[in-house]
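Structure, as structure tokens:
With one protein chain held back, the other chains of the complex are shown just where they sit.
Labels run A and B following the written order; every chain starts at residue 1.
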Amino acid sequence: MPDITREEVAHLADLARIDLSDAELDHLAPQLAVILDSIKSISEVAADDIPPTSHPMPLTNVFREDVRRPGLTAEEALAGAPEVQQQRFAVPRILGEE
Amino acid sequence: MTAAPALMSFEEALERFDPVMGLEVHVELNTVTKMFCGCPTEFGAEPNTQVCPTCLGLPGAMPVVNEKGVESAIRIGLALNCSIAPWCRFARKNYFYPDMPKNFQTSQYDEPIAFDGWTEVEVEGETFRVEIERAHMEEDTGKSLHVGTSGRIHGADYSLVDYNRAGIPLIEIVTKPIVGTGDKAPLVAKAYVAHLRELLLGLGVSDVRMEQGSLRCDVNLSLKPAGEERFGTRTETKNVNSLRSVERAVRYEIGRQSARLADGQSIVQETRHWHEDTGITTSGREKSDAEDYRYFPEPDLVPIAPDEAWVEELRATLPEPPREHRARLQKEWGFSDLEMRDTVGAGALLLVEQTVAAGATPATARKWWLSDMARRANERGVDLADLEVSPADVARVQALVDEGKINDKLARQVFDGVLAGEGTPDEVVAARGLAVVSDEGALSEAVDRAIAANPEVADKIRDGKVAAAGALIGAVMKEMRGQADAARVRELILEKLS
Partner (left out) sequence: MSDLVRRTASELADALSAGETTSVELTEAYLDRIAAVDGDVHAFLQVDAEGALAQAGASDERRAAGRAAGPLDGVPVAVKDVLTTKGLPTTCGSRILEGWVPPYDATAVTRLREAGLPILGKTNMDEFAMGSSTEHSAYGPTRNPWDLDRIPGGSGGGSAAAVAAFEAPLAIGTDTGGSIRQPGAVTGTVGVKPTYGGVSRYGLVALANSLDQAGPVTRTILDSALLHEVIGGHDPLDSTSIDQPVPPLVEAARRGAAGDMKGLRVGVVKELTGEGYQPGVQTRFDESVQLLVDAGAEVVEVSCPNFVHALAAYYLILPSEASSNLAKFDAMRYGLRVYPEGVEDPNAEEVMRATRDAGFGDEVKRRIILGTYALSSGYYDAYYGQAQKVRTLISRDFAAAFESADVLVSPTAPTTAFKLGEKLDDPVAMYLNDIATIPANLAGVPGLSLPSGLADEDGLPTGFQILAPAMADDRLYLVGAALEAALLDRWGAPLLDKAPALAGEARKEAVR
């Protein structure tokens, strides 16, 4: 199991959109390495034929009917917004397409 | 922006390379409510008025699957001859973007509800089989309005986000690589999307309006040296918003990629953006290989396990398969093979069907759509289906002609008016005063005036040279501004001069 490097932590922080300071990176990386070390045994435990559990209860096919339910008013929806304009959430400029 | 790159000619490109295409189509379903909550899906509501804790992604909110969405997904899969998964799950596709309320999209990853299907498209008499990789369920994002100097994102100062659209059900349909199309590649791509539209309309699961975004197409294209096995590097082109764009984008990418390859350059695996106005693609982000979506099964939802009984029940609701449907229509309409092919090729099959249903004969329906309407669509640079004239309008106009209220020439003016937004055919006829004058008295007077003004012509007619009546008819029609029944005018002239 590879040890987790400071660079990897920086990359992960990037994926997770958290701006870690150098001090934080220095602090976190060794802690994460220790944690990972303590849990790495997991990769050898289960044989290939063991199915994974994503839900403790074996429920399937839980649906709702295609019928309206009351929602929020625009006011309620926007109440917590850091910034509102024209009844929309005002967000800083977005880079990139799509 | 740098100048558009040099392109290789289409013909040369196809001599040297085989195009391989992959088409990803997103269909917005027409369910009453969203995929995971009970908010309405109506188009055009005031911003952020069709939201709830779930589709807004508020902390603590949870999704519940819309049964109708699953039903539609299964029916789409069946219509595409797919296998329906006996058991599948939703998965989270994790990435950050302000129009995504949870910063993950609830989608399906390695367990799509439908997979391994196929469908057939016809291009210029040749049938191509398109293999379908999968069809899966996912949800739409919110919409951002960019506030800045240009309308697009680059150069914006900030954005305003409306989450009404967030959570609307989407079905993503992905083809397997489409090979062996040769120089018909652009047409096959277009025909495939047109065909999908038809299927989806037949199923009644979406209104598939490309210009409104309820049908979106991403075009993947790569080239491989002619005859070789290994696929080349592909690009993905987005913002392909009409059938025309599909064809043009494929054609353009073939030209662009082949020029690069011939020049010894490599193809960058990336997402590109189609520009309908300039007819080129430009580079966007580096493609998703760099993006790690960290898929895992959605823990707030339980697996979907459609049993055989349900699937068969849904199979029974499918409309007639396309091939049988066309064969039946051709027989009913009495079209020749060529006429049928032309109709399909023009993307007018459904339009003709609907026009016939509205009361016109198949022949007149075909006539209008394939000539006049096709020309108008071309002039405007839009798909036939996006022309703002409905089958009902066409049937009505033909009915007015049949009734003698207007003639063919006036009919064209009526269509001008309808397209200009002046109203229904009847309203346009009234507003513009286009009705053929049926008042015999007025007509008779006009004929008298024409005769009086053209004595030599009148003499010729008296002498038996009936053909000369044409000039008088012309004069009458001119005076009547075309609003006369030419045949009746001729009758009157001959009566008066016999």
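Definition applied: contacts are C-beta pairs under 8 Å (C-beta built on N, C-alpha and C of every residue); 3 or more make two chains touch, one makes a residue touch a chain.
In this text the structure is predicted, and so the values were computed from the model without any measurement.
Of the options B:P101, B:P169, B:G284 or B:P362, the residue whose C-beta touches the omitted chain is B:P101.
Taking the complete complex into account, B:G57 is the one of B:G57, B:G359 or B:G482 that touches the chain left out.
By the touch rule set out above, chain A reaches the unshown chain at residues 1, 4, 8-9, 12-13, 15-21, 24, 27-28, 31-32, 34-36, 38-43, 45-46, 50-57, 59, 62, 64, 72, 76-77, 79-83, 89, 91-95. Within the entire complex, the positions of chain B that touch the omitted partner chain are 53, 56-65, 92, 94, 96, 98, 101-104, 157, 159, 161, 292, 294-296, 299-302.
Everything below uses one rule, namely that only the chains that are shown with their structure count from here on.
Chain geometry summary: the mean Cα position of chain A and that of chain B are 38 Å apart.
Residues of chain B that touch chain A in their complex: 31-33, 37-40, 46-53, 55-56, 64-70, 87, 89, 96-98, 144-148, 153, 156-163, 238, 271, 273, 284-285, 292, 294, 297, 299, 301-306.
Listing the residues of chain A that touch chain B in their complex gives 15, 17, 54-55, 59-74, 77-78, 85-98.
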